[in-house]
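I'd like to ask you about the structure that follows.
Note that one protein chain of the assembly has been removed; the remaining protein chains are unaltered in position.
First chain written, first letter: the chains are A and B, and each begins at residue 1.
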Amino acid sequence: MSQTTLNVKPEHPWKLTPKDLVTDLLGALFTLLSTLAIVGFSPLKGKLGFALTLIVMAIVTATVMSWIRLDRKAAVNSSTTVLVYIAASFVIMALASVLYEIIRLGAPGFSLSIFTKDMSETASDMPLTEGGLLHAVIGTAYIVTFATLIATPIGILTALYIVEVKGRFAGTVRFFVQAMSGVPSIVAGLFIFAFWMIQLGNSYSGIAGGFALTVLMIPTVARTAEEVLKLIPQDLREAGLALGATQWRTVAMVVIPAARSGLITAVILGIARVVGETAPLLLTIGGADAINLNPTAGNMSAFPYYVWKNLLIGSENAISRAWLGVFVLMILVLIFFALARYFGAAKGSRK
Amino acid sequence: MQEKKTIPSPRKITTEPRFTDKVFRGVVTSGGLIAGLLLGLIGFFLVFNGFEAMRSAGLSFLTGFDWVDAIPENGQAASYGIGAMLYGTIVTGILAMIMGVPVAVGTALFLSYYAPEWIKKPMVVVVDVMAAIPSIVYGLWGYFVLMPHAEYWAKLIHKYFGFIPFFDMPAPVFTRSPFIAGLVLAIMIIPIVTAVSREVFAQTPLERIQAAYALGATKWSMIKAVVFPYGRGGVIGGAMLGLGRALGETVAVYTVLNLVYDIRIEVLLSAGGSVASMIVNKFGEADPVELQALMGAGFVLFMVTLLVNFLANYIINKTARE
Partner (left out) sequence: MSNQNESGNREDNMSQMTGKQTSTSRPTPASGATRSLGDVASARTVNAGKPNSGGSGLEARGVHAWFGKKHVLEDISMDFATGTVTALIGPSGCGKSTFIRTLNRMHEFIPTAALAGQVLLDGKDVYEPGVDVTKIRLKVGMVFQKPNPFPSMTIKENVLSGLKLSQIKIENSDELLESCLKRAGLWDEVKDRLNEYGGSLSGGQQQRLCIARSLAVSPQVLLMDEPCSALDPGSTLRIEETIRELANTMSVVIVTHNMQQAARVSDYTGFFLSDGGPGRLVESATTVEIFTNPKQKRTEDYVSGRFG
């Protein structure tokens, strides 16, 4: 019996055979060539004509091939498969285009000197070697730090209220927080303007912008933290309580340490969500070209504001500045994104 | 029977939390309630500040097409109505859904049932990164990169489908149209619709999928018979969450949409509306009276998106529980 075992090898007869693969490749080749031929000999022109013809030819080829090989139901299956792949490639192409253009148009203006100067003595129209975005760096740092300092405790307390305390309003709070994550960012800006400026009589400042971003950050932090806390096994809590610990000690010594990296992820995701927010800042920080070291008073700038302002100016150099701002902003967003994934993965691997 | 049985009534068990726990629960509860109340506060302050404008305009605040400041020298009274902007918001939102949802659902299907293992993870990252890109970036990209292409597409659509009233063109200006704004918004809502759809697709009971395959189903007929009926609520809810995002989007729409205080059905024409963009547009030079009207506009936008979101979350939660 063991001899027969030696002779058989695990196989995967359901996987594509080289013959299937060749047929499929021929089909793809035919699609491409026929598309080129059709585009070449018909009035269809340009990238759009090519793309549309390619899509149509891909569907037609796949459908006909399956119909010949198998039957109608296989043909329907093949055409829908092509459509699904096309949908996914649309998404990839859109993102690739966005990232590519940001690098193409934003990277050339990048140098370390932009982090040493502000725009107080430079007009937007001047070449990009003049001036910089230090004022925006400082503004964004203030505003986001301020928002994080307020939104983190409130967000995590909210998650604790829903998951740990399970208070009377837990369901309602959960539902409201869920709905809050859909509040348009401009509305958050209007709210802070109405409350902080009109009602309390303050003027534009960094912390006003921070308040507006807080409103947008709380739901992200709260919802992610809620998910994280729910993943902590119930036995851990019961073990703590069974040792005679108070709920406070159990949460502080057992639950939160176990959920730490997840909670860090929640905060980072919150930061990534708000760091590029533009609309609420337009209503709250006033905007500035010079460095303002005082977050509590005076007009302040920020990355998104810097991009916005240069976009509206619209001259060639100003637009290059806008792309430069977007380039730096995207690097920042991607750093936070990578950090969130890193801490998220750490949580997964510990299990 | 004679024997009298006394059934004890259940004892009441009370827990008297320790002092630290009382403090703990108090702090946590107040934190939770702040977050819960925030939504109410937003609504309250917008109404409070916009009430005067909405009251004086009455229903025409919602239906009026004019946004005119008072000019005392001419004796012209201010007239603020967001009807055109509200209509434009809904049009671009619907266009975004029409173009974005099929792609998003296709992508979710791709991730759930079609993608080979090696491509799944990078593809999830692609969708997540798309969600993380700030709207100003989409605005810039939409204006400088997408619009030249989209303008050409719009011309083609007009050329071949111009007989349909929606694609008619009273004037040959194809830039900054609801179509282009819808296109940018479609890309912006794809991540959330994909994420929600994928989540419900993943919950499709395996035994039903196997039952369909065991009956000789192809992948597509299985999806049609099992995945779609099960995930329909989630897809609809996800699409509505996307709509909520699209309705409230501000700066991306501002760059690629020409705001015109008029109701037009021609979606390729450079004339559209967006409440959110209008707020940014008018905010800079608004006098106190106009500011009240803007607060009112913000309140309407808030209520509309809130309604859409409530509905979406309700549908999704219901599907998830099933």
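Structural remarks
The rule we apply is simple: a contact is a pair of C-beta atoms (placed from the backbone, for glycine too) under 8 Å apart; a residue touches a chain by one contact, two chains touch by 3 or more.
The structure presented is a predicted model; accordingly, all values stated were derived computationally and were not measured.
One of A:I38, A:V60, A:V76 or A:A338 touches the chain omitted from the figure, and that residue is A:V76.
Only one of B:G26, B:G40 or B:P229 touches the absent chain when the whole complex is considered: B:P229. Summarising the interface, chain A meets the missing chain with residues 1, 4-5, 8-14, 17, 19-20, 69-74, 76. Within chain B, the residues in touch with the undisplayed chain are 117, 205, 207-208, 210-218, 221-222, 225-226, 229-230.
Quick note on the criterion: only the chains that are shown with their structure count from here on.
By the touch criterion stated above, chain A contacts chain B in their complex at residues 46-48, 73-74, 76-77, 80-81, 83-88, 90-92, 94-95, 97-98, 101-102, 105, 153-158, 160-162, 164-165, 167, 169-170, 172-173, 175-180, 182-188, 190-191, 194-195, 198-199, 215, 218-219, 222, 246-249, 251, 272-273, 275-279, 282-283, 304, 307-308, 311, 319, 322-323, 326, 329-330, 333-334, 336-337, 341. Listing the residues of chain B that touch chain A in their complex gives 17-18, 20-21, 23-25, 27-36, 38-39, 41-42, 45-46, 48-49, 102-107, 109-111, 114-115, 123, 125-130, 132-141, 143-146, 149, 152-153, 156, 187, 190, 194, 218-221, 223, 241, 244-245, 247-251, 255, 276, 279-280, 283, 291, 294-295, 298, 301-302, 305-306, 308-310, 312-313.
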